[in-house]
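For this depiction, one protein chain was excluded, whereas all remaining protein chains were kept in their positions.
Should a chain be cited, it is by its letter among A and B, assigned in written order, with residues numbered from 1 in that chain.
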Amino acid sequence: MSRLLLTGNYAAAYAVRDAEPDVISAYPITPQTPVIEKIADFIDGGELNAKFVRVESEHSAMAALIGAAGVGARTYTATSSQGLFYMYEVIWWASGARLPIVMGVVMRALGPPWSIWSEHTDFYALRDSGWNMLVASSAQEVYDFTLLSYRVAEDTSVLLPTVVGWDAFEVSHTYEPVELVEKSKVKGFLPAKGSWKPPLDAQDPASLGNLAYPEEYIRIRHEMRKATERALGVIEAALKHFSIVSGRQYSFFECRHCEDADTIFVVQGSIYGEVLKAVEELRSEGVKTGVMKLWLYRPFPYKAVSRALEGAKRVVVLARSSVFGSFSPLGADVSSAINLSGGDQKVFDVVLGVGGVDVKSSDIVSIYRMVASGGERTFWWVR
Amino acid sequence: MSNRVEILLSKPVVGAVPAGTWRTERPVVDQSKCTLCGICWLYCPDGVIEITDKGVEIDYEYCKGCGVCAAECPMKAISMVREV
Partner (left out) sequence: MAHKVFPREEYLLKGHAACPGCGATLLLRHVLKTLGPDTYLVIPACCTSVIAGPHPRSAFKVPVLHIAFAASAAAASGMSEALEKLGKKGNVVVWAGDGGTVDIGLQALSGAAERGNNIIYICYDNEAYMNTGIQKSGSTPYKAWTTTTPTGNPGHKKDVPSIMAAHGIPYVATINPAYPNDIAAKLKKASNMHGLKYIHAFSPCPPGWRYDPALTVKIARLAVETGIWILYEVENGVFRLTGPSARLIEKRNRRPVEEYLKLQGRFSHLSKEDIEAIQSSVDQRWEEIASLVKQ
């Protein structure tokens, strides 16, 4: 088993190499570029036998993969921020067409003003689209979740595209040790090529996307909804299988110090490290806090999340997304989970780290003191 | 637990729409003038014309009555007759 020092971006490229896609299509955007550069190296160096369609826009990148997956190819693309939003229309086309495309998103803030730094806003914009969504907070997680994505997307009871998001620079460009999975084990973990029936086949012609009157349209979309419900079980089983293959255990989230916590922080992405530090600092003061690092974002694991948050009085969602006019997407999802379970925990929706602002454990401690003394339920933490 | 992805696919059929109900006039062939040149068949946008040993046969279930066949017939063997 190889152990390499890789950035999050390179980890994605290695996972793609190991998953053996047939067609890759991408357009460059900071801070995604090393992903596609590494993939180009693998192809030209003979380590990866894939077609690389160097498209002229992100919209075309996803369109190219829809064309490719439509005839049965395994595919990959990666993008970020502005590029993701240019691609947006076809991202929904991909899930509506039930194609098992896999994508990496380096989570980056949107302009204006121009920013290249870490923020989850771009990633969260996919939350209603039907894509399965995972957040990686380390290079190892980027590698592992990218492999997992193929397993989930191509499952014939799911057949929905899957995206892995990771922080700009903090994860994309930071070197960490990454343990790769042996090629043969990857092959055993992923569905066999050709295990799902492509919609477009000259031997069995059909049209994908004809105009549908309302009664037909809702039936088609309802089937998609049922697939996202099944995806939760498929992801759970896949994670179990992955732990056997790799030795690394994942579930929908990781909880530290949550069992007897009064206050639990819910977070996605790499600021987890600082939050854990703050939790441990507060614990040393006798304050019972805990932290949930959520990996799976869509389908949102309502039951599991609400069970884990059961014992707390306060749930503080730390959302790295600049969204306006409402709770953050993560805050809304966590609130829904609590509501569904009949819980009465007070949810605080705190936005921080916008535009790549470096979040420190001292920020988290200050935030704790604010929510502990009552005060606003939803606010932005701006130093 | 079947995944009904096929629900998304539209299958090839003759008569995707009841096109024949659209027309206000229908082409009528005078077989005595017809030389079986095939030009009506060639230019029919709907492919409702068939040429057999019996002559030109038009599938009125799907003919829209556009009149291209009548306009293009070099023998003027087709006339458009009002139906409504």
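General remarks:
Just so it is clear, contacts are C-beta pairs under 8 Å (C-beta built on N, C-alpha and C of every residue); 3 or more make two chains touch, one makes a residue touch a chain.
Just so you know, these numbers come straight off a predicted model, no measurement behind them.
Only one residue from A:Ala13, A:Ile29, A:Ala50 or A:Leu352 touches the chain missing from this view: A:Ala50. Touch with the chain omitted from the figure is made, among A:Leu4, A:Ile116 or A:Leu208, by A:Leu208. Within the whole complex, the absent chain has one touching residue among A:Ala12, A:Ile39 or A:Ile66, and that is A:Ile66. By the touch criterion stated above, the residues of subunit A touching the omitted chain are 22-23, 25, 50-51, 53-57, 59-61, 63-73, 75, 89-90, 93, 199-202, 205-213, 216, 220. Think of the hidden chain as still there; on subunit B it touches residues 7, 9-19, 22-23, 36-39, 41-48, 51, 59, 61-62, 64-68, 70-72, 80.
The rule is simple: only the chains that are shown with their structure count from here on.
If each chain is reduced to the centroid of its CA atoms, subunit A and subunit B end up 53 Å from each other. Subunit A contributes residues 97-98, 156-159, 197, 199, 205-210, 219-220, 223, 227, 230 to its touches with subunit B in the complex. The touching residues of subunit B, when paired with subunit A in their complex, are 1, 3-5, 7-12.
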